[in-house]
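Excluded from the complex is one protein chain; the other protein chains are retained at their positions.
Going in written order, the chains are labelled A, B and C, and every chain counts its residues from 1.
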Amino acid sequence: MSTRPDRVVSLRELAAGIPDGSHVALAGFAITRNAVAFAHELIRAGTSGLSVTQVFSGMETDLLVAGGAVDRLTYASGSLDRFGLLHAVNRGVATGRLELIEYSGLALALRLHAGALGLPFVTTRSMLGSDLLAPLVAAGQVEQIESPFDGAPCLALPPLRPDFSVVHVDVADRAGNAVVDGPLWSIPETARASRVALLVAEEIVDVGELDPSRVTIPGSLVHAVAHVPRGGHPTAVYGRYDYDAAHLRSYVAAAGEGVEEHDAYLDRFVRGVSTFDEYLALAAA
Amino acid sequence: MSTRPDRVVSLRELAAGIPDGSHVALAGFAITRNAVAFAHELIRAGTSGLSVTQVFSGMETDLLVAGGAVDRLTYASGSLDRFGLLHAVNRGVATGRLELIEYSGLALALRLHAGALGLPFVTTRSMLGSDLLAPLVAAGQVEQIESPFDGAPCLALPPLRPDFSVVHVDVADRAGNAVVDGPLWSIPETARASRVALLVAEEIVDVGELDPSRVTIPGSLVHAVAHVPRGGHPTAVYGRYDYDAAHLRSYVAAAGEGVEEHDAYLDRFVRGVSTFDEYLALAAA
Amino acid sequence: MSADERWTGGEMLAVAGSLQVHDGDVAVVGLGLPQMAALLAQRTHAPAARLLLEIGVFEPMPTEPSAGIADPRMWRGATAFGTTLEVLGVMAHGGRVSLGLLGALQVDQWGSFNTTEVETDGRRRRFRGSGGGNDISSNAGRIVIVMTHQARKFAETLTFLTSPGRQVGGRSRADLGLPGEGTCAVVTDRCVIALDDHGATLESVHPGEHPDAVLADTPIPLAVPDGGPKETPAPTAAQLAFIRNELDPNGWYTG
Partner (left out) sequence: MSADERWTGGEMLAVAGSLQVHDGDVAVVGLGLPQMAALLAQRTHAPAARLLLEIGVFEPMPTEPSAGIADPRMWRGATAFGTTLEVLGVMAHGGRVSLGLLGALQVDQWGSFNTTEVETDGRRRRFRGSGGGNDISSNAGRIVIVMTHQARKFAETLTFLTSPGRQVGGRSRADLGLPGEGTCAVVTDRCVIALDDHGATLESVHPGEHPDAVLADTPIPLAVPDGGPKETPAPTAAQLAFIRNELDPNGWYTG
């Protein structure tokens, strides 16, 4: 009888599989569906030298940058919506400690999409005429070309294939087939572009329990999945829990205050606990 | 108060909106989820001179070709799976009455995808070294280029934007948001590439009744939807009804016999009735 | 700040911004004041306007205030969820978006704008970056910018040109390879600036504002129509009631 792989691992194993210096694509959006539990675990593991790609960066990336895990960020934007900016990211850019590579949202999503599909390169009109263009052209990440069909000016972008991706999903089966509810922003191509796709799931079920028509990320593409209920806190997960506004406000206040205050937040909520459950208890206190 | 558009029309209105000579993209696959009711209606309307694009052509296209509605077909393949070949299509190609433009499945899906996304052009390695390439290059539909990043040989293909697309969906709301269950082959990009997206739905519900996470084709892209239960007969619609093997066999037998026998099938089952319900009753008799 | 004490500057801005939305527009809407303007339009004169959020949300009709486009409250009533590739790609890049309604840190006389960083006392401060803003302004039929009015937000040379307007460095959109007409209006809490291919015009000033004071605080080349700018229509009681009771009862955006 044919068999299904079992891809369930602990969050610690999931994070431990990511070597220093890896290129990791993250898939949260501002204050929603961030893989916060995963970011905590990487910080506790002392992972460093990461290159992070996240189209619309949010709290997970700000945490990792604050935790000293990230040398380079590729993004199209970053914020915590109305709660504030990504202070660790912006500070890292201002001090030169963090290298920033910046695209338009569509351009970066298309690079991931081209990576997923194995396209030789992808084309767009976005970014033409903008100041986003010059540094990307200088870095060899964009070429200004003309369509071979009508001669129209356009941009060519190479495929992007991060080493890892991490997506916070609603339900996964044990083989890694995963359902994401609500808007998907760049989740599908982020998971598909990476060489190793990792998931953190609110719920895990047996193979056969999911409606295959509802699967957002096929297990065929997934390498491992960890079970972490409420693993997105304090960001929102659609249909499951709201963002924790009070926690987000206190995070932004600390982060905006300066490096020391931001680090004190990490000492208390990340390095001061050994599991995400401990963090959740502390955050609820 | 803001309002939702009502896009429900009759099948006859849907078909009547397609002028002779239009470029129509169809979205069935061999013996599954073909817009058969729509094809019947177009044949009865006497529509002619169509250019049809269907990545994996099936019964709907064979019917339209047999009915004299089609001058040109763009496809990657055509069959009725084990039941047989597309006899009208193959006969049309052999006699020169039907112009055939042939791609690989991925290449044609990518052209539609590029049309959907408004990409200046799209690239692939598929078709390199094959006999599919020369006629497409000669027709200016493919250019052999090199990647501006690594110089690798690849193909550039222009976006494809058919005038209309017609997809047979499971459930649509009155504003055209539609759910397709089961495998999707090239349905999403076929609907998104066309300038006017039309739907035939097994079921119609009010706006608000669908789970937005389940919507395969957003109503924002859709122009009209017609309600035709069992409108895919004799092809299968996943989760709703099986293909009608006896009917498919008799269809292929008539189609394979020759033009006259194929035409007799149409006289009986298409031109001999005035609605799809009449056809269903006749087919069940 | 408002020149009329019957409403706040934010309320006036939301109302004036909403008037830029046409009934039937397919609009991609940015975080904050653009959200307010779009939702107000949808509930008043433009009931058939359809909103899209770059996060992958089609046609939401939210009924409570939200902390931004990533707040699930903002997605309520949506008829479909999808991806960024569908909203910025299929809809915007594919030519199906008639209007982009966006905020800006800084804008020039051709409606190009900056959402990336500002320079204060020689120090650059980074904000959000482009997100989908560049894609929307590069591909939508027309763009409306909605922002509070400060002199430092208007500049002939932007600190960072995140999103192209009607022309860049003397090159037209068509010459750059961009579709659409580009920015057609900049709406602030003091005035409405109209843009066309000849430049920017002070189309109207809000009730209580003096044109000369507005011009003095708008340091970009700005034409004034013969007879001076019009007065922007004042907010109606119905508009104000909707803003205060439903759209932004906490005054997060319009307070």
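Definition applied: a contact is a pair of C-beta atoms (placed from the backbone, for glycine too) under 8 Å apart; a residue touches a chain by one contact, two chains touch by 3 or more.
Because the structure is a prediction, the values reported are computed rather than measured.
One chain is not depicted; across the entire complex it touches A, B. Remark: the omitted chain is touched by one listed residue; of A:116, A:236 or A:252 this is A:116.
One of B:38, B:164 or B:243 touches the chain omitted from the figure, and that residue is B:243.
The chain that is not drawn here is touched, among residues B:79, B:165, B:194 or B:213, by B:79. For chain A, the residues in touch with the chain missing from this view are 1-5, 115-119, 173, 175, 177, 192, 207-208, 210, 212-213, 215, 218-221.
If you put the missing chain back, the residues of chain B touching it would be 29-32, 55-56, 58, 75-79, 81-83, 85, 89-90, 93-94, 102-107, 109-110, 113, 124-132, 152-154, 182-189, 236, 238-239, 242-243, 245.
Basically, only the chains that are shown with their structure count from here on.
The greatest centre-to-centre gap from chain C, using C-alpha centroids, is found for B. A separation of 40 Å divides the Cα centre of chain B from that of chain C. Taking the mean of the C-alpha atoms as each chain's centre, chain A and chain B sit 37 Å apart.
Within chain A, residues 124-125, 152, 154, 182 each touch two or more of the remaining chains.
Among all residues of chain C, those that touch two or more other chains are 78, 81-82, 85, 89, 93, 139.
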